[in-house]
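Yeah, one chain of the complex is gone here, protein chain that is, but the others are all in their spots.
Should a chain be cited, it is by its letter among A, B, C and D, assigned in written order, with residues numbered from 1 in that chain.
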Amino acid sequence: MKYSYFPGCTLHTQTKNFNDSIKSTSAILDIELEELKDWQCCGAVYPLTTDSAMGLVSPYRSLQKAHECGNNLVTVCSACYNVLKRTNLTVANDGEIRTKLSNYMDVDEYAGESKVLHLLEAMRENNGFGIIKEKTINPLKGLKVAPYYGCLLLRPSKELKFDDPENPTIFEEFIKSIGAVAVDFPNRIECCGAYVSITSQRKVKGASESILKSASNREADIIITSCPLCYHNLAKEQERLEKDDYTFKPIPILYFTQLLALALGLEVESCGFESNKIDARPILKSKGLIYRGDA
Amino acid sequence: MKKIGVFVCWCGLNISSTVDVGKASEELKNYPGVFYADDYKYLCSDPGQELIKKTIIDNKLEGIVVAACSPNMHESTFRAAAEAAGLNPYRVEITNIREQTSWVHSNKEDATIKAIQLIKATVEKVKKSEDLFPQQIPLTKKVLVIGGGISGMTVALEVAEAGYPVILVEKEPQIGGNMAKLSETFPTLDCASCILTPKTAEVGRHSNITLMTNSEVVESSGYFGNFTVKIKRKPTFVDWEKCIGCMLCQEKCPKKTNSDFEHGMGKRKAISVAFPQAIPYRPIINEKECIYFKTGKCKMCVKVCPVDCIEFEQLENIVEENIGAIVVASGYELLPKEKLSEYGQGKYADVIDGMQFERIASASGPTEGVIRRPSDGKIPQSIVFIQCAGSRDNQKDRPYCSKICCMYTAKHAMLYKHQVHDGTATVFYMDIRAGGKGYEEFVQRAIEDDHVLYLRGRVARVYEEDGKLVVLGVDTLSSEQVRIEADLVVLATAVIPSEKAKVLGQTLKVGTDAYGFFNEAHPKLRPVESMTKGVFLAGCAQAPRDIPETVSQATGAAAKVITMFSKNHLVSDPQVAKVNEKICVGCLQCEPICPYKAIEPETIEVRIGHTVEKRQVATINKGLCQGCGACSVACRSGAMNLSGFSNEQILEELKALCL
Amino acid sequence: MNKLLRSNVSCLLKKLSEHTEIYASTEEDGVCILAKLDNYEEWTMNYVRTANSVKDVFFPQNEEIMKYKDASSDLKIEAPKPFKERIAFGVRPCDAAAMLLLDDVFLKGEFYDSYYKERREKGTIITIACEKPDQHCFCTSFDLSPGATEGSDIVLYPTEDFFLVVEVTEKGKKLIKDNAELFEDIGAKPEIVDSYKNMRTVLGDVCIPNDLNEKLKGEFDNSYWKKIARRCLGCGNCTFVCPTCHCFAVCDVARGCDGKRARTWDSCKFQDFFLMAGDHNPRPTQIERTRQRFMHKLNYFKEKYDKYQCIGCGRCVEKCPVGVHIADVITHMKEEL
Amino acid sequence: MSVKFKPNIICFACNWCSYTGADMAGTSRMKYPATIKIIRVPCSGRVNPTFIMKAYQKGADGVLIAGCHPGDCHYNSGNYFAKRRFLLATRFMNYIGIDAKRLRMEWISAAEGVKFARVMAEFSETISELGPNWRAREEV
Partner (left out) sequence: MMTMTEKMREQVKELFVNNEIKLFIGFEKGFTKFSRIPAFAENYDEAKKMIIDEFETPFLAKYLIRELEEVAAGIVEKSERVAILTRGCDYLGIRRLIVDNIILRENIVIVGIPCDGLIDVKKANKLLGEEAREITIDEENVIAKGKTENKIISKAEVVLDRCRQCIMCEPKESDIMLAEKTANVKKNKDYSKIEEIEKMSAKERYEFWSRQFERCIRCFACRDACTACNCRKCIFDITEPEMLEKTVATSEQFMFHFIRAFHVAGRCSACGECERVCPVDIPLGLLNGKLRKDIEFLFNVEEAGIPSEIEPLGEFKLDDPDEW
């Protein structure tokens, strides 16, 4: 299955390990991701004022270019997925904005014909989880993984239709397919504070803290997410917690493709564990999932 | 050429002030086809009527045109007069020269010309009229009530009292419906079964009511006054005639199963009766759970039964009944909590819905009235009630208000507080809808006397955290987020139509709205009738409503049925569609247009010379057709025509008006 | 014989139109029809035959017979207004010959049709000989030819730049005399006339035996009728375009107390043409009606007027949607009987 | 003084709403020109487009169809069918040359007597401006 791939701004910089693991794992699962030529910022959270069409220019451009290459657009970061998918819908339904945008950029009109998919959706679409189960060489037995969805993947559910907004199961399926154990912790769909962290630390502190606490008292070994912004907030909060609240046991946060890479038998080095803020290798080693050979 | 009489009315000054009535009747005297033309001061008065009758009899007139006020006023009067004089009433037509001519025009000359033209047009219409005779439709005076809840029983009792036979069909093995499951009822807190059992008993023993429990209506055909209905009687595996109701079998039966009457709160035996006051008080074997059906062994009930009335090989049978009217009282169900994923999607045992709380609080319930936690049976110290769980929620495409939840949640809170004085009962609500008689006072009593804590806000999520149920909500009045750890959470889930309602609607050809409630003929003026003539609605089948409203609506439906049965046969308006079978080719393009589904294909035999040819033509069910005439426009060859407003009549009127 | 230059044809028409109505062939939306002409430039020559025939001029589809006023009180009846002079210009020889057949029907014998008679007297037919008959023509089979003069008052034989004018009837002579200035006498030119007369049609001769009508007598349930009728759709196309068909129906058009009586064409192919009172129809299916049409043309007409009722103009053949062809019938009946 | 042209307008009024609306206009003594003649039909769905064409042929200058508001129809769906037929009829007649302004459809409920009178006056005015309709009219 061939898709256009929209990495999103952090994938080439801060979260390079996420991007590498995506490329390596999708190659194995024969999902061909062809990166969009000279893509730019997806427009961040769905432009707040929907009445002005200008906020949709950049997502429209990416969608229009993906459509020209003739295949659907896959993205990984929750924010990009949210923005692109909702722009796709607005453009499909609202002829006026569509003409305004295409006149402004003088490209021929694109009316939302192709689809926007998250990498997990692309996997689920063509029996991805079945293929993962087959190709998992090193199942992560005994590893308790807490999937953190965040909100941009799920809401507004009528437009995104990613999963059941109140009770999503896609990450659980993914975790089962790589052999790990999914931990059901209540705050998995609470908001991590997103970009509010820029304006008011106090609000974010509360949000991220409750997520981490809820995951830790369900004895989760690893938290996985697919959104660099959630990763950033949770990781930063974890550092603060380590300093102030010594009772708190830090939990490593990984991108789901890193665990996938491990499960598919790629070398540990290529999974990019080194650039995670909290190193996950000790726990993986204690669970006997990596460095089995050496002491 | 027909002999037509024209009568122009002065109506005192109303018409004569702007229409020269004398000139009009003069002009009409020598119009082709008019035998007698005259004007009179007040035609609708008795002497006026006498004048018309006398002229008809003396001159043996074949058609009458009365130029006076609007047909909506006196058409029936003049038609009755003509009928008294022996002329078919549908040979009389009215020209409206008052409301639509004299009163609305000032120029006398124009008004007179217009009046004369209108009268000439009506004369042309009468020339093309035919004798029409109202249809006598035979009527079976027997009513079928579908649903044995409080509404079905009320209708059955009312109609039975009026002396007409009633067939009451109930899909559960016993009647009582949802009301039998309730503990107490608001606003008087009197116990539900105390006020219900006299009614169920009376239904049980009333001579006019044939009770068919454990059965469903599977097919219905025919039209109002003449329905034939097929009822499937599901097997009970116990011969209820022989059974004396000693319930030994229920005691001795080894197999315990989940009782759907208790909504999962309690258990019952494989052979048992749902609750002690059930009518008919006879046991039924649950095929899926009974050991004999699974393995062929056990047969304990056969051993203990003194009158040997267990029949394992009992089969379902289809009963056919001729019915005059149908009352749909299929009641309601609560939205299953599995549908509400934000409240745990049914995973947590201690998150229950309103009906389950009723069973726990009910004296004949599994806990004999003591409110306990279903998970560990402990008495809960803090309960959270969540209103509008699933209703007033666009996300779930159910924006309507279920009307009864505010009241029964207040009742639940009061019952709990009466048992556990120091317990805390919190109610998350948006707006309290307590509009009935004594309702608001009831809720005030819950707040002030029983100290129920009402928090205005919706609950975001409910999840289990080390044995406690954490309720995340908000209190919009103090605009603070609220986190309550409760022992028990009761959801006031939405009222939805009973799950077989949609199928029932299709069988009876009665429309349902987007949510599955039955469509009433007119929301304000005809709430108890459905769109299909002869099918009436009662209770929650039509929309969520509480018991007082249900009973009053049920009595209304019963009144409708009784008025329908008060006549020996039904008279249908003869101004309905009619098919000219010589021309009809049977293309049935008229069929989709009829809103009353009164058109069906039929095969007729036509003799041409010595060969008999079979042909398909359309036929009209005179009982259902209301005479709108939309089908006659779809008929290309003009085979479908509407008597009273036929193509010929309208065309002649048109031509006369354009001369 | 005279000569008429092509250029002054339109001025001839203009001159004639002062006191007569001119019906000439004109092209309207791609179809050549014989219609009342007021602008003479619209006259055209490039057609083989006009969609409607000259029958339209003398026996129109819709003719008012009489008018009546306030029928209920004192009935007054008005005759139709007298007809004006008419000239049919650009008619083909075969159509002109057809008029003779109609004359037999409407004028011969004890009773005549006054309306038709008046129109015929006040009408003159100016025919133009056919330069190139097409595949449908078979007028030669009925001893006519592209240059035949029967039925027309004046026949114009077209050559490159002028028409050779041949007067056939007194009326024709008179007309030429009145407009002598437009004509030039160029003496006899028989070779032009003969060249048209011996021109053969593409279809060639169908050579109808003289006693075909004898053979056809009583051929009521010949299987061949069923074979053709099976194809026939039952539309009135062939009868309405045929210059020789003359069936008509009379009907009253009432408007309240007054109205008029009108005569309109009717076709033996219509379902209700033979419908009688009491719903009896002697020719209920298409077989009888198709048989009737050909029997009338080849049998009954011949017996009554000793001429076949067909002139081979080919209209019914060209216009029949399913290709029922009278020549086909003739050849088949010739062989079979 | 040239005799002002008096149009001849036919109105098909549905018995349950518009005809009663017309009566309401009468009882409240509204005034509208006497050029309009009303034919009572059980429902606007009863009006066959052929009747409209027949009206023009027989000499009507304007035709108006009055029916119940969509959703109020006594027969539940009559006016929806009428709307579809009217949409096609008005466009088709305009296409063959009969001015679309000469045909009008209005939803008039039983209570809208005022609206009935206003629509009648308006329509009569537009038709008088348009003048007599000779197109597709028969000459007797």
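To be clear about the criterion, contacts are C-beta pairs under 8 Å (C-beta built on N, C-alpha and C of every residue); 3 or more make two chains touch, one makes a residue touch a chain.
Remember, it's a predicted structure, so these values are computed and weren't measured experimentally.
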(request) Tell me the shown chains the invisible chain touches, ordered by label. (result) B, C, D
(request) Would you mind spotting which of D:Thr27, D:Asn94 or D:Thr126 touches the chain that isn't drawn? (result) D:Asn94
(message) Please identify which residue in B:Gly22, B:Pro47, B:Gly86 or B:Pro592 touches the non-displayed chain.
(response) B:Pro592
(message) By the contact criterion defined above, which parts of chain B meet the unshown chain? Give residue numbers in ascending order.
(response) 582-589, 592-593, 601, 603-604, 613-616, 634, 636-638, 647-648, 651-652
(request) Could you list which residues of chain C touch the chain missing from the display? (result) 28-31, 33, 51-52, 61-62, 132, 134-136, 202-203, 227, 230-231, 233-237, 239-241, 249, 251, 253, 262, 264-265, 267, 270-272, 286, 317, 319, 321-323, 325, 327-328
(message) Need a quick check: the contact residues on chain D for the chain that isn't drawn.
(response) 49-50, 53-54, 57, 70, 77, 80-81, 83-99, 105, 135-139
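Following the convention adopted for this analysis, only the chains that are shown with their structure count from here on.
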(request) Would you mind pulling out the distance in Å between where the CA atoms of chain B average out and where those of chain C do? (result) 72
(message) Need the CA-centroid distance for the pair chain A / chain C, whole Å please.
(response) 88
(message) So the centre of each chain is just the mean of its C-alpha atoms; given that, what is the distance between chain A and chain B in Å?
(response) 52
(request) Could you tell me which residues belong to chain C and also touch two or more other chains? (result) 255
(message) Applying the document's contact rule, which stretches of chain C touch chain B when the two form their complex?
(response) 71-73, 255-257
(request) Would you mind writing out the residues of chain D in touch with chain B in their complex? (result) 6, 8, 10, 19-20, 22-23, 25-27, 29-35, 37-43, 45-49, 51, 54-55, 58-60, 74-78, 81-82, 85, 117
(request) Quick one: which bits of chain B touch chain D in the complex? Just the residue numbers, please. (result) 70-72, 96, 98-101, 103-107, 110-111, 113-114, 117-118, 121, 531, 575, 593, 595-596, 626-630, 632-633, 642, 644-645, 647, 650-651, 653-655, 657-659
